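A single protein chain has been omitted from the complex, and every remaining protein chain is retained in its original position.
Moving on, here comes subunit A:
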Amino acid sequence: MPCVGDWLNSPLSIVQGIFAQNVPNSDWEKKVTEYFKEKLKENNATNWVPSLNDVPVHYLKPNSLVKFRCMVQDMFDPEFYMGVYETVDPNTNARVLHFGKYRDMPECGPQQEIDLNSSLTVTSERQTFYCVPVPGESAWCHAYVSASQARVSPSTSYTPSRHKRSYEEDEDMDLHPSKQKEQHMGKSCCSGGDIHGCVEPKRLETEASAGHHVISPNCSPPLDLNFPLPGEKGPACLVKVYESWESFKVNDVLEVFGVLSVDPVLSIVNSEERDSSALDPMECMDTAEEQRVHSPPASLVPRIHVILAQKLQHINPLLPACLKEEESKTCEFVSNFMSELSPVRAELLGFLTHALLGDSLAAEYLILHLISTVYARRDVLPLGKFAVNLSGCPRSSAFTEHLYRLLQQLVPASFHLRMSIESMNHSRLIPRKDYTANRLVSGLLQLASNTSLLIDETQLEQGQLDTAGVHNVTALGNLITWQKVDYDFSYHRMEFPCNINVLITSEGRSLLPSDCQVHLQPHIIPPNMEEYMSSLLTAVLPSMLNKFRIYLSLLRLLDYSISDEVTKAVEEDFVEMRKNDPESVTADDLHKMLLVARFLSLSAGQTTLSRERWLRAKQLEALRKARLQQQKCVNGNEL
């Protein structure tokens, strides 16, 4: 393919070509998007595009086509730019028409000047999103993506040899230590093997990249890249959207294809402006801080001019990106997987049972929890959330820590929140608008849809929460009950709906609300928790692990219904239960049972509720309750 290099390496020249052909009328813009859409449809073409998620910015060629999978963290104000403009050469008086789309700086030769008063100038509007990589994205997700495109990734011209090496799996890696680590990490996680191998380099890597940021040029105090979670790495990006930006929302996960712009002039603009702002009235408009945030050095925060953008339903790379489409390939994939669903479920149940120290009931509930998702909202009530409180967790042996590592291997994005007086009082959970810098300062709870949040309450001690702490705990409570986070805009609060799976581990009943409390009954207490857990993980075949991953992501996206017949049966059942024991069966219990029944059916790949499933759901609930009752008797605690 001769043109591959063209549209990948210099997309702007293609745009220029289309622009030149169609210049008088304005439909050249449409033609450009169509052209790239076609190109990307070609077999595996998307894999050819280098991803900003994996390749460090300095290896990518400026003005080449890149892709970026990211979450919209903040939305800046719309910008007006010169969509079409004319340059004049003062000597020859030659006039040339240019387009300003997909670039930051106007194209203007040294002898030319931009004619600002030209009647051909068209002012257009674009929107800037501040995007960060999906927070809490699991290492396997990352590794899978880079592995899948590693070899086909086109060398980005100016450092071909180096580039190639960084993606070759087993070549010598003496040149770039950081890359070496990255690769190592990728390999170990992909194979699903050694946990230490997975975690250690990650930490090193963050340190290394943090260090890298500090020394990086012309940015004396390190710029806060505003990642929601601490210790995140990967580039933040200013994504410039040209079309239908109204459809994107904060916290949406996007995959964008666009032109990378790292023009060093962008950073120079800053420093220059800061020095000489005194006279020009236009430049004292923003505070220095605001400028720093809104036009950070391009080496740290590259710009992407979006040609195509797409909202992602999920971020699991093992699944086709869009499941709703009626494509034969997708259907095939789904039906193939469905046929082998029950063995996968059984395996997963076994795996989780071991992880939960032999408690199969808790494992069953954990599966239900992992495939839960908010599928609708009825006025204020979110439907389909299933926050589980796993009580009775052994406190001493870092059980939660290891449980989280296992979960990390299963879900595409997750975060482990260790609750303590200290962390509640000092960490920032709620995103807050910083009016001086005019940006949304991120908080831990700014997470993408379907992120798993593991709240560890076992480390909580007695103590006093201060105001911030109370707010944080309230925010967690609101998140669990209403699936929304009230962002702090200082003059008012604004509600952002979210869809986060919350799992709370605690000794007794959690102080946070939950939809369902399961008391853990360990059958085995392994003497060495760490060894036990890592051996569990190594025992699972990588292919099986991938199936687990597909299982959890896929089932979440299925539709579900209840037939009239079953509705009747459920109705009867409920009335009957109430008759026998009105004290203990309330509307709330019915809610819970219906939820359990829903996820139970889905977990078996059934999209309608059957009588058997309903009975099984009832049975599970009864078992769970009996356990709680028992616990209550033991401790004399109130529920």
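The definition used in the following text is that contacts are C-beta pairs under 8 Å (C-beta built on N, C-alpha and C of every residue); 3 or more make two chains touch, one makes a residue touch a chain; residues count from 1.
Keep in mind that, in the parts below, contacts and distances are computed from a predicted model.
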Pick, from "DNA replication licensing factor MCM4", "Glutathione S-transferase", "V-type proton ATPase subunit a" or "Gap junction protein", the protein name that UniProt gives for the chain of this complex that is not shown.
"DNA replication licensing factor MCM4"
Residue touching the undisplayed chain, where the options are A:Val57, A:Ala321, A:Ile421 or A:Ile562:
A:Ile562
Residue touching the undisplayed chain, where the options are A:Glu29, A:Glu86 or A:Asp104:
A:Asp104
Of A:Ile14, A:Leu254 or A:Val570, which sits in contact with the chain we cannot see?
A:Val570
Counting contacts across the full complex, list the positions on subunit A that touch the omitted chain.
74-75, 77-82, 85, 100, 103-106, 108, 113-114, 116-117, 123-125, 246, 249-252, 265, 268-269, 272, 276, 279-286, 376-381, 383, 433, 435-436, 438, 440, 470-471, 474, 481-482, 489, 491-492, 494-497, 560-562, 567, 570-571, 573-575, 578-579, 582, 586-588, 590-591, 594-595, 597-598, 609, 638
